[in-house]
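Omission of a single protein chain aside, the complex is shown with its protein chains in their original locations.
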Amino acid sequence: MDIIPQLVLNSIIAGSIYALIALGFNLIYGATKFFNLSHGVMAAIGGYTVFYFAKTLGWNLPLSIVVGVLLAGLIGYALDKLVYFPLRKRKASNMVLLVASLGLFTAIQAIIAILFTSQFQTLSQNISGQRIYEILGGVITQTQLTILISALVITVGLVLLLKYTMFGKAIKAVSDDEEVAKIVGINTNKIISYVFFIGSAIAGLGGILVGFDTGIEPTMGFALLLKGVIAAIIGGVGSIYGALIGAFLLGFVENFGIWQISGEWKDAIAFILLILFLIFRPRGIMNK
Amino acid sequence: MSVLQTKNLTKRFDGINAVNNLSIDVEKGKITSIIGPNGSGKTTLINLLSGMIKIDDGVVSFNGSKELSKIQPYQVGFYGVTRTFQEVRLFEQMTVLDNILVVLTERNVFNSLFEKHKQYHLKKAQEVLEKIGLWEKRNQLAVNLSYGQRKLLEIARVLGVDAEIILLDEPFAGLFPEMVKIVSGIIKELKQKGKTVILIEHNMDLIRELSDHVFVMDEGKLLAEGEPHKVLEKREVVEAYLGE
Partner (left out) sequence: MEYLIHLAILFSIYGILGISLNLVVGYTGLLSVTHAAFYGLGAYATAILLTTTGIGFFLSLIIGVLVAIITSFLIGIVLSKFDDDYYALASLGFNTIIFALFLNWQSLTRGPLGIPGISRPELFGFDFSSNLSFLILSLIILVLIFYISKFIVNSSFGRVLKAIRGDEKAIQVFGYNTAYYKLTIFVISAGMAAVAGSLFASYITFVDPSSFTVFESIFILAIIILGGLSNMRGVILGALFLILLPEALRFVGFPPDIAAQMRQVIYGLILVLLMLYRPQGLLGEYKL
């Protein structure tokens, strides 16, 4: 097995996972202009919901997945209504929103740990029975292929939604200028809460897929959040394409970066990439 | 004698030249006003001169210094420049007294750690605060002052700095007549002390009363300059204000 094709595949898979997180993050940032650090925990919520319904309660798997995605979206929606919207209403500064999102993230992650223990769990039914595909000299599992396809489908879906539907155009209007959007009659707060729903649902899906690929643990949200944020920033905050580009760039840099050094340094490499971008190109790749 | 000079000064925002190839000469010890319709680049010019925004093209020189194409905000004091802000930028959560003391005390990081504030700092603070009538309110937070008091506090702040070149961005905007009197009195006093005042203002009576020289800006360029009563009568100037 050639190492380079495998590295390429690994990069693409990692990029797809990060893309699922970054897409939602960028969508929310575009509409609200703040860094929603509670976004990562939505992935954990998705993963654990499926775990609960499918493994603990024994529900039908596809149904559990739907519930997982919806619940993640709902909780994101609820957080906006309960916390972020009241803060936006009284014109709280971005720092206040950021601190609030940190607090929510901290609390929710701990609640998950209390409910489900800190143990690492996996969502897949049978460990050895997964289908494996060989592509261009590298190996990829069925789950990983699903991740890749999901990331692409969702990106395309979002782009179509934003470009061709009234709803999508309203989102774009709010992202461009909330005040003007209000003036032309758009109910900006309703749009924003829908954005939270969609973004969080996508993150939830990401968490579920990661659960099938590697597994779930309460702290997964933080790791995914950081990677997602890094991808979002280097791709360009607020941009859909940027999330995708940034995510894949991050995936490649991480996986090729650890080629010669030990894999434990992946996180550090990701951060160094972030810091470099923040210094030299803070608007990201897609924004000017 | 020229105390401030710009040559081909240019600043671009989103493809528009907010300040467009501006070359002016400000004479020492005089009160110079900059007037022009909204958007003509007056505040941008002051921001460039005080290092708040980057110069795109052209140079500035102060008091015979070399020609500068880059100005850092914390260097302008060295060139003898200080300023007030159109939108009033005080240190809101600090007391009136602290707002003044902070521009008087030690600039060096290390030295400032070991200084509380000296007696002469307090005396100077008292002097400038009494001039604008805010000494009694010295322990109030700046955020609790009225609009007029806040504008006066900004004036006191520049008085404390005691610089040679003082840039005032619409110092009279929104002030009651008694306060307008105080501020114009202070400006005249500054001229008496030999300071150079550059003033952005819209009120034509005040322009006529105070200025020795007027620059008229329009669309980032110098439209006219000269003595107030001559300039204000020029047709181009009147047209610029009334629009095309």
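Letters A and B name the chains as they come in the text, with residue numbers starting at 1 for each one.
The definition used in the following text is that a contact is a pair of C-beta atoms (placed from the backbone, for glycine too) under 8 Å apart; a residue touches a chain by one contact, two chains touch by 3 or more.
None of the values given here were measured: they were computed from a predicted structure.
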Left-out chain, listing which of the shown chains it touches: A, B
Hidden-chain contact residue, picked from the options A:A110, A:L152 or A:V180: A:A110
Residue in contact with the excluded chain [from A:I45, A:L226 or A:M286]: A:L226
Hidden-chain contact residue, picked from the options B:E67, B:E115 or B:E236: B:E115
Touch list for chain A against the chain that is not drawn: 34-35, 83, 86-87, 92-100, 102-111, 113-114, 118, 222, 226, 229, 233, 262, 264-265, 267-268, 271-272, 274-275, 278-279, 282
Hidden partner interface residues of chain B, rising order: 50-52, 72-74, 76-78, 82-83, 85, 89-94, 98, 101-103, 105-107, 109, 112-117, 157, 161
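Methods note: only the chains that are shown with their structure count from here on.
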Centroid distance [mean C-alpha coordinates] between chain B and chain A, Å: 49
